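Removed: one protein chain of the complex. Kept in place: all other protein chains.
Order of writing sets the chain letters: A and B. Residues in each chain are counted from 1.
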Amino acid sequence: MIEDKTSRRGFLQLLLGSGLFATVAAVFYPVVRYIIPPAAGEANLSQLKLPFKREEIESDPKKAKYFKYGRDLGIIYVTATGELKALGATCTHLDCTVQHRPDQGIIWCSCHNGKYDLDGRNISGPPPRPLDQYVVKEADGSILVSRSQA
Amino acid sequence: MASDTQINAKNKKAAYHWIDERFKVAALVDYMEHKSVPLHEHWVLYYLGGIALFLFVVQVLTGILLLMYYRPGADTAYESVKFIVSDVSFGWLIRSLHSWSANLMILAVFLHMFSVYFTYAYRKPRELTWLTGMGLLGLALLFGFSGYLLPWNELSFFATRVGTGMAGAIPVIGDDLLVIMRGGEEVTGATIGRFFGLHVAILPGVFTVLLTLHLLFVQRQGMSEPLDWTLKPTAEKRYMKFFPQFILRDMLVWLIVLNILAILAVMFPDGVGVVHWHLGTKADPFAPPPPVIRPEWYFMFAFQALKLLPSHVWFLEGELFGILAFTVGGLVWALVPFLERKSATGQRSRLFLLYGLFVVAFIVLMTMFGYVLE
Partner (left out) sequence: MKQVLPILAVMLLSASAAMTLAADDNCLTCHQSFEDETAGPSHIIVRDVHYQRGISCADCHGGSATLEDMEEVRREKSYRGVPGALDVPLFCARCHSDAAYMHEHNPGLPVDQLEKYKTSVHGHLLLEKKDPHVATCTSCHGVHDIGSAKLPHSKTYPLNIPQTCGTCHADEAHMAPYGIPTDQVEAYAQSVHGQALLERKDLGAPACNDCHGNHGAAPPGVASLSAVCGTCHALEADLFVSSPHKAAFEANDYPMCETCHSNHRIVRPLDAWIGTAEPALCVNCHGDADGTRGFETARGISKAIADLAAAHGQAETALEEAVTKGMMTTDEEFRLKEVDQNLIQTRTLVHAFNMDSVSGKAEEGLQKARQVQQNSARLVDEYYFRRKGLGLATLGITILVVGLYLMIKRLG
């Protein structure tokens, strides 16, 4: 019957149309979402821009803040002479997190009283090695840290 | 009042006329309309080439997308891939599709090649189609090898070091070849630079040229008919029109392949079993190598064969013998249209059938050994 043929063709067209639409949508949706850049903009390369400013470090009671660098924790602090320095925050003895002690001018580990000077050198207690070194740069009001090659 | 169908037909005709006025495509269209595909018990194999082509297109598209975020270089490659997989929307999907499609494409290319070989489709007049196909196979393997290093993770670093090291074992040119491949004595950021240039510029360019020739040859000559059709009377031969019957079936197969690809990419984003590309840790040239270093599965047979060779065969060093054997075997394979002449006259060649079976068995067994004997 002609009506049957028309309705079958109509059904086929519906099938093809909706199927095509769905397939194209299934392909384009992820691609379009992909092309829209994420918040970070680009990969965190070897240099990291810290999410806080120098003033926030200076107004901290311990004059220090922690930051995440890849999988590692770092500590950035202001010395008595106003210098901004950064070190790895993981104690080289048993991996506790170190603190800045502006009262003593040292980096201190509360776990076993390990002490480091402000350049990260282990000066007292059980730590066997200095802390990891970081390089700090200030540019346009933001702070950039990167792993030192030394 | 004209029906929808009638309006559709009129529009199609107008469009065709517009193009024909400018480019005189009438003869070409007529030729294409007569193109047909032979129907016989193995005609399903004709899909394989198209599947490889489809997967290549997927590679190009996902590759271009990855290019938007990937940064080559020892300080940036790993981080950028990590970024793609964790921070970019659907980045994990694009990367996973690219990896799966790469592996499936190489599988399809191998199956396509073997089906052509065992049906003698390379015989006269299709020698150049076979040769361009050989070139495409080599390029596809190079694509795989160069792309594997780009994430600059532990897995790929050591596999590349081993792979390029083997190139160094080639006599006469080996040392120079190694330095050129690595961009230095060791695998470093310089190697990434070379491999990246190769992977996104040089290889795609050369591949496109060879592919165009390959497809042109196929279109001009049509599909190869089975060997015993040379004796068949024309009346008994069945064909299917290429446009639209075969091409629609081709597209159907492509859709199914697309679906399979999507399922694999979502369910197994890091690969499955021994064929995996988990990002893992960043490459560290100073770290000790992991206990098991594996090349990608399509190189495993060569890798394993070379490992099994004794230190000396005859008067030759084991590795050298292996390289020579592969070179000779490969050359025979590549030049089969010129070495095997019987099929040109419609006869089977027992010798080359055996050779083909030997090659398949060798590759399959060596690949299996490579994984089982670890």
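Here is the rule we go by: a contact is a pair of C-beta atoms (placed from the backbone, for glycine too) under 8 Å apart; a residue touches a chain by one contact, two chains touch by 3 or more.
Everything quoted here is computed from the prediction, not taken from an experiment.
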item	value
Touching residue (missing chain; options B:Ile173, B:Leu216 or B:Leu255)	B:Leu255
Contact residue for the chain not shown (choose from B:Pro125, B:Pro171, B:Gly197 or B:Pro244)	B:Pro244
Of A:Lys49, A:Lys62, A:His112 or A:Lys137, the one touching the omitted chain in the full complex	A:His112
Residues from chain B at the interface with the omitted partner, ascending	82, 85-86, 93, 244-245, 248-249, 251-252, 255-256, 258-259, 262-263, 266-267, 269-270, 278
Hidden partner interface residues of chain A, rising order	12, 15-16, 18-23, 25-26, 68, 71, 73, 93, 96-97, 110-114, 125-128
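In this text, only the chains that are shown with their structure count from here on.
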item	value
Touching residues on chain A, where the partner in the complex is chain B	23, 26, 30-31, 33-40, 42-46
In the complex with chain A, residue positions of chain B that touch it	65, 68-69, 71, 75-76, 79-80, 82-83, 87-91, 93-94, 255, 258, 262
